[in-house]
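Here the complex is missing a single protein chain, while all its other protein chains stay put.
When the chains are written out, they are named A and B in that same order, and each has its own residue count from 1.
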Amino acid sequence: MSIDTVLLYFFVVAALAGGVLMLVAQHPMRVALALIAVMLSLAGVYAMLGVHAVAVFQVLIYVGAVMVFMVYVIMLLDVRDPSFVVRYGRLLVPGVALGTLLAAALGLGMAQLRVTPAAAGVEAPSYLVRPFSQEFLQQYWLHFELTSVLLVAAVVAAIAVIKSGRRQDG
Amino acid sequence: MTPTMNLLTVIVLLPLAGFVLNGLLGRRLGPTFVSVVGCGLPILAFLATLEAFSTLQLAGPDAALVEHAYQWAAVGNQSFDVAFYFDRLSAVMTLIVTGVGSLIHVYSTGYMKGDASYARYFAYLNLFLFFMLTLVLGRSLLVCFVGWEGVGLASYLLIGFWFEDPAKAAAGKKAFITNRIGDAGFLLGLFLLYHVLGTLNMDEINAAFGGPVAPAVSASLVGVLLFIGATGKSAQIPLHVWLPDAMAGPTPVSALIHAATMVTAGVYLVARMHGIYEHAPLASQVVAVIGVMTAFFAATIAVVQTDIKKVLAYSTVSQLGLMFVALGVGAYGVAVFHVYTHAFFKACLFLGAGSVIHALGGEQDIRRMGGLARRIPVTFVTFAIATAAIAGIPPLAGFFSKDEILWFAFASGYGGSTLLWVVGSATALMTSFYMFRLLWLTFLTPSRMSHEVEHHVHESPWSMTGVLVVLAFLSAVGGFVHVPEFLEPVLPLATARESLEHYEHTLVYVAVAVAVAGFLAATWLYRGGLAKGDALAARFPRLHRMLGGKYFIDELYDAVLGRPLHWVSDRVFLRAGDRFVIDGTLHGLAATTRRVAGRLGRIETGQLQWYVTMAVLGIVGCLAWVWRHV
Partner (left out) sequence: MADLQVLLWLSFVLFGIGLVGVMVRRNALVMLMCMELMLNAVILALVVFSLRTATLSGTVLVFLIFVVAAAEIAIAIPIVLMLSRQKRSLDVEGYDSLKG
C-alpha cells in the first residue's frame, strides 16, 4: 500500500469524522470548526486524486472565504437562546428515521452502481491548474462569464435584504 | 331597366340616416333638430318614391326597376345580394309606407311634444321606416326577412317605448315573442324554397312556380309555411293576441305600425308570392278560412271593448282578416287595394283617437267620454269621415275595397263561396256597428267626463289636425283609384264565375244595406248613452263576458303553454337542475375543498424544519416509487 493510498484513506476517515462531529457538537463554533475540518480533508482528497485546481479553490473559497465569513458571523451575533444549549429540535426522531429511509433508498441504488476507472487507452486530461485553466477559459468561457451575472444578482440581493431590514427596524 | 341613379337605395337609406342622426345627436341638438330630421327625411324619401314611381310609369305596366345595392355574401357560386325590386306592387306599398309614414311623423311632432325621450322616439320611428322599406323593396326574400325582423324589432322598441311601466314593457315582449313563432314558419319556408330553387329572389320564385316545369316541392307546403309567418306579423288567428296589447305604445305608433303599415306586411308577403299561392289551392283555402275566422271573431270582440284604442285594434285585426280572405280567393290586387284604403282610414282613426286621448289628458275609456263633437270639431269631423269609410258607406274609400273583397269572396273562381261571403258580410255589419258605437259614445252622447277632465279639453295643435284632415280627405276619395286594375299586370286577378256575374249589383246593394244597418243599430242603441247597451249586455251576461274576455284566448295559451312551461322551468330546470344538480355539485365541491383545506392547513405550521422534513418525505416517496417501477 503506497503512501498515497494511506493518505487518501486518512483524509476520507477525517472527513467522515468531521461530518459526524457536525451532527453532535453543541456550539455552532464547534460545528463550524468541524465543517472546516471536513472541507480541508476533502481538499486533501482532491489533491491526492490529482485534481489540484479543485483542491486549491476548495481551500481558497470555502475555507478562506465562506467559512471565515461564517465564523465571523458566529462571533458577531451576541445572542443566547435555547438553540445553543439544546442541540436537536422536536423533529429529531422523524428526521433521523427519514434520513435513514432516504439513505436506504439511495444506498440501494448505490450498491448496484459500479464505479470503474476510465477505460484503458483513454488518456485522462490533466487536472493541474495551468492546463485546467486554459481548457476552462477556452471551452467554457461563456459559462464562466454567466456566473458573474449570478454573482452580481447575489450582491444586489444581499444589499436589498440589508436595506429592507433596516427600514423594518425603523 | 336600371334607373339613372340609385334612387331605390336612397329611398331605403334616408330613414336610416334619420335614425343615426336622431339616435346619436338628437338628445344634444334639441327637439327642433329632431323634428326637422325626423320628418324631413321621410318626406324626402316620399318625394324620391314619387320620382321612382314616375320612372316606373314611363317604363310600362309590367316593368320593374331592379337595383343591385350590395353583395352581402358569396357562398360557393351562390351569391346573396341586397337588391331592390320596384314594380307596381312594391310601388303602391312604398307610397303607402313613405306617404302615411311621413304624415304620422308630422303628427308625432305634436303628439309627442315635451316627451322626455323625444329624440329616441323619432330615432325608432325612422328605424321602423328603414326596415319597412327594406321589407317592401327587397328583391330577395332574405332581404325581405331582414326587414321583417327589423320592423318587429322597431315595433318591440316602440310598444315598450314607455318601458318604465312594466305592463307596457311586457306588451312589447309579447309582440316580439308571438312574432317569433310566425318567423319560424317564414324561415322554414325560406329554407325550403332555397333548397329547391337555389334562389330567393321573389320574381324568380314566382316565375319558377308559373313556369312549364313545376318545382319539386309542394306549393301548398311552402304557401302554408309562409302564411304562418304572415299570421304572426299580421295578427291572424292563432297568433293575433299580440296586436291588442301592442296598443300600449304611443298612439301614432299604433297608427303607423299596428294599423297602416307593418301589420300589412303579411298581406304584402302573400301578394308578393302570389306565384306560389296560384298553384296552391289548399294553402289558399287555409288563408281564406283563417282570414274570415279572424275577421269575424275580432269583430265580435270589438263590439264590446270599451278602450278606444282596443276597439280600433280589434277592428284592425278584423280588417286584416278580410284582406287575407281576398288573398285566399286569388284576388291579390283587391287585398292590396284594401291595404291601401285601410292605411288611410285606420291611420286617420288612430290619429283621431290619439287626438281625443291628447285632448282628455290620457283618458282612453269611452265610457268616460261623450259630447266631444263641439269641443274638438276638427277631430270629430275627420273621425266621422274615417268611420264612415271603414263602415263601408259609399262613396268613401272603404266601401270600394270592402265591396270588392266580398264580391270576390262570393264569386271568385278560385275558392270563392257563399259561406265566405255570408261571414264576411256579418263582419262588415259588425264593423259598421262597433265603429258607429265608438263614434256615438265618444263624440255625440252627453258628456260622461269628470269635471276636471272636461275643463281641460282642448283641440290638438295644427300639426295633428292638419294630418287628420289630409288623411280624412284621402279616406274619402282614395277609393276612386282603381288599384286592382292598376296592379293587374303584376298581380293577376282571379276571374269571377260566369254563372254568378249577374249577382254583382245585388251584392253592392246588400253591402250598402249592411253598412247602413250597422249604423242604424248603433244609433238606436247608443244615441242615448250607455244605458241601452248595458241593458242588452245584462241580458246576455255569459256572451258578454266571453266577448269582453276576448274568448279567453290569452288565458287558454297561458294554461296550455305558459303554465306547463313555467312549471317545467321552475321545477325541473330551476329547482332540480340548477339549484340541486349544478349548484349542489358546486357547493358540495366547495364544502369538501374547504373541509380538506382545513385539515391540510394544520400541516402548515410555519416551521422551517417541518417543511424540509415533508420535502424529504416526498423525495423518499418518489424514490420508492421509482425503485418499484424500474
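By definition in this document, contacts are C-beta pairs under 8 Å (C-beta built on N, C-alpha and C of every residue); 3 or more make two chains touch, one makes a residue touch a chain.
Computed from a prediction, not measured in an experiment: that's the story for all the values here.
Q: Where does the absent chain make contact, in terms of the chains shown?
A: A, B
Q: Identify the residue among B:54, B:79, B:569 or B:605 that touches the chain left out of the display.
A: Within the whole complex, the residue contacting the unshown chain is B:605.
Q: Residue by residue, what part of subunit A touches the chain that was omitted?
A: Residues touching the hidden chain, for subunit A, are 5, 8-9, 12, 15-16, 19-20, 22-23, 28, 31-32, 35, 38-39, 42, 45-46, 49, 51, 53-54, 57-58, 61-62, 65-66, 69-70, 73-74, 77, 79, 81-84, 86-92, 95-96, 98-99, 102-103, 106-107, 110, 113-118, 122-125, 127, 132, 135-136, 139-140, 143-144, 147, 150-151, 153-155, 157-158, 161-162, 165, 168-169.
Q: State which residues belonging to subunit B touch the missing partner chain.
A: Touching the missing chain: residues 601, 604-609, 611-613, 616.
The rule we apply is simple: only the chains that are shown with their structure count from here on.
Q: How many Å are there between the centre of subunit A and the centre of subunit B, using C-alpha atoms for each centre?
A: 91
Q: Provide the residue numbers of subunit B that touch subunit A in the complex, in ascending order.
A: 609-610, 613, 616-617, 619-620, 623-624, 627
Q: Sort out for me which residues of subunit A touch subunit B in the complex.
A: Against subunit B, the touching part of subunit A is residues 89, 91, 94-95, 98-99, 101-102, 105-106, 108-109.
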